[in-house]
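Missing here is one protein chain; the remaining ones are kept as they sit in the complex.
Each chain carries a letter (A and B) given by its place in the written order, and its residues are counted from 1.
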Amino acid sequence: MSAGTPDWRTTLWLATTGGRSDRVRTALTAVGAAAAVLALLAAATVAAAGPEDGPYTSAVLNEVGLHVGVVIALVLLCVPVLAFTGQCSRIGAPARDHRLAAFRLSGATPADVVRVAAAETGAAAGLGALLGLGGYLLGRVLLDEPVTTSFVRYTVEVVDGSENLSRERVTGPALRLPVDVLPAPWLVALIVVAVPLLAALVAVTAMRRVRTTPFGVVRLAVQRPVRVLPAVLFVGGTVAMASFGAMLRATGLDESQGGVQTVVFLVLLLATAAGLVLGTAALSAGAGHLLARRAGRPSLLLAGRRLVAAPFQASRAGAALLVVVLVAAGAQAFGALVSLMAADDVLGTTAEALAAVDLALVVAGVVAAVAVVVGAVEGLLSRRRSTAALVAAGVPRGVLGRALLLEVLLPVVPAAALATAAGALATRGVFGTSLESGRVDADGVASIVRQAVPVPWSGLAVVLAAAVLGVALLALLTLPLLRRTTDPAELAAT
Amino acid sequence: MTASAAPAADVVLDARELVRNYDRTPALRGVSLAVRAGEVVAITGPSGSGKSTLLHCLAGIVRPDEGEVRWQGRRIDTQSEAQRSRLRRTEFGVLFQFGQLVPELTAAENVALPLLLAGTRRRTALGTAEGWLDRFGVAELAGKRPTEMSGGQAQRVATARALVTGPAVLFADEPTGALDTLAGEQVLVQLTRAARESGTTVLVVTHDAKVAAHADREVVLRDGLIESDDQALLGAAGARR
Partner (left out) sequence: MALAHVILGLLAGGERHGYDLKRQHDARFPLARPLPAAQVYATLDRLQRDGLVAPGAVERSGGPDRTAYGVTPAGRAELERWLDDVEGPEPFVASPLSVKVTLALLAAGDDAATGYLRRQRAAHLARMRELTRTVTDPGTSIAAVLAAGYALDHLDADLRWIDTALSRVSAYSEELRS
């Protein structure tokens, strides 16, 4: 009697059997992988662009020194994409769990089941990676015509052995994107192969917290979210960054090299972000608990109890959004400083750079907001039967709709406010709240002028409002779905 | 025709002093059972008596907290989850009350599943599966999905799946619980007939005496212990065929 393992053909076939929700999940995974591949290929392209390439319409692309920033930004863009894909992996989870349990009953070992899950994600991501590559190549073809516009050109002159960087605004043909540069083929291949492999690896790791038994799938979830550590990380990190100068003096690091200071800054930033991410679960649970205790209206009670029951589900997607808000608030504060520094921004390069940063953050924010709503939709679909029972019992759909909105927004609002404040405080603390510059007046007298960097209140308000309203709007768009999926006819289906 | 006083060497499934608790609730409190090759055994008792738990322990789906389960002399309760899972695609067949067919696969694919998991080629597996569906009179359902068939038909497909690998033991837990009398009778008849033709040992958990009447031997559980085991009747009334 053959007792071998299923061959790869069987594993792949088992991975691709699925109903409608499985197809949706596969499609979304492919989209996420395509986006990640596109971002990484763009990063590789920008990294490969040198001073001889171009010129481009964007100052950010023309100045080679800024390429590092662009590359980092594009790579970081993968984070909200990862959050989005992670949320999508939960879609159709009940049907898939049922299927996996049936496999186990028929004799699949736990390892077989993990292989199937990895194959499903890997295959979807592989498809997506190829789509991303295709999109990239297509973009290169479509955008390879230069446009005539005004842009800033950088030239490096070597005078007496030293380099002079000069820039001037000229008008002429320029490319919109670096389509004249091709990253090394091995890098392209690596990206296209690595993204699906990583996706499969993530799927395997996610299965670690899951026990598939012949009776069903049990998720080993930590019930009580950790409260102390995230609070310490977040508050400590923010305070340390807000009083960066004083902190450096206190720890004797103020005299050390700039590199060390940068590392310290990055570590604190990471700690703050980690505290924010880890703390959202506790925040969700706490908010839910408070709401449920004092709720007079059924929608509040429903939202509150659901948050308490599944705090991690709500927090995972929101975490990426919060990191984006944190960085966006920091960017606003940094922008205020930079605008002051380059008050004579004749060429408009500063404005362009800031605009580019804003664009990147908006894209990241949109992706993260979509991830949050995907999570909400998934929660809605998996609770379909009990919700349909509620509707059949006479609970007005309005109550359920309000509960859904509250459930999505309640963890987001306080956390986003905290993230905004933390981002602004941290940036101002690290980079200074005032700017000293030398000025020579008409009489030739040199003096030092100190200017206070304004707090970009309007910018911060926009960041916070955009995050909250963006999520709220997307959540509102899912209400028609609520209506359709909680039709009492759902109760009759198997 | 005589199956009385079979030698101990004929015992294929041997459980000794099984104890199993779920959280604090004791499900089995020291159950010992010896099953001989080819026997059709009914395990009955009121709900909460531990019958399903006993079946799960014997089939290697669940590990007992104490005690031993031996299959053909080898202990299976100490084996890893992976090894015990593999038993289910070669030597053990499992049939539950409901919920074990994959709704997205066709009947033939469902029946072929244990074979595919054991490494059989797809075409061979599907051919064998269709043969078993034919044997159970549901050949026309081969391309249909479980949602497109009645409960009785689905259970016959599930029975085919349990027997497709030609297992030495078939474990059934309330196989006809969700079916009406005639549909249930059909399933049981085909199950016991197929099993007897191939000499498969059958263990059926049921709370229905009419189902137990299809078996040669009845083991009654109450409160996690064996209350009676009419093994003694095997000599006369247990004669099959």
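Note that in this section contacts are C-beta pairs under 8 Å (C-beta built on N, C-alpha and C of every residue); 3 or more make two chains touch, one makes a residue touch a chain.
Keep in mind that what you see is a predicted model, and the values were worked out from it rather than measured.
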{"item": "Touching partners, among the displayed chains, of the absent chain", "value": "B"}
{"item": "Which of B:91, B:109, B:173 or B:218 contacts the chain that the document leaves out", "value": "B:218"}
{"item": "Interface residues of chain B (partner: the chain not displayed)", "value": "46, 185, 188-189, 192, 208-210, 212-216, 218, 228, 230, 233, 237"}
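We take it that only the chains that are shown with their structure count from here on.
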{"item": "Chain B residues touching chain A - in the complex, by the definition given at the top", "value": "61, 81-82, 85-91, 94, 96, 99-105, 109, 113-114, 116-122, 147, 161, 165-166"}
{"item": "Of chain A, residues touching chain B in the complex", "value": "1-7, 9-10, 13-14, 17-19, 22, 95, 98-99, 102-112, 213-214, 494"}
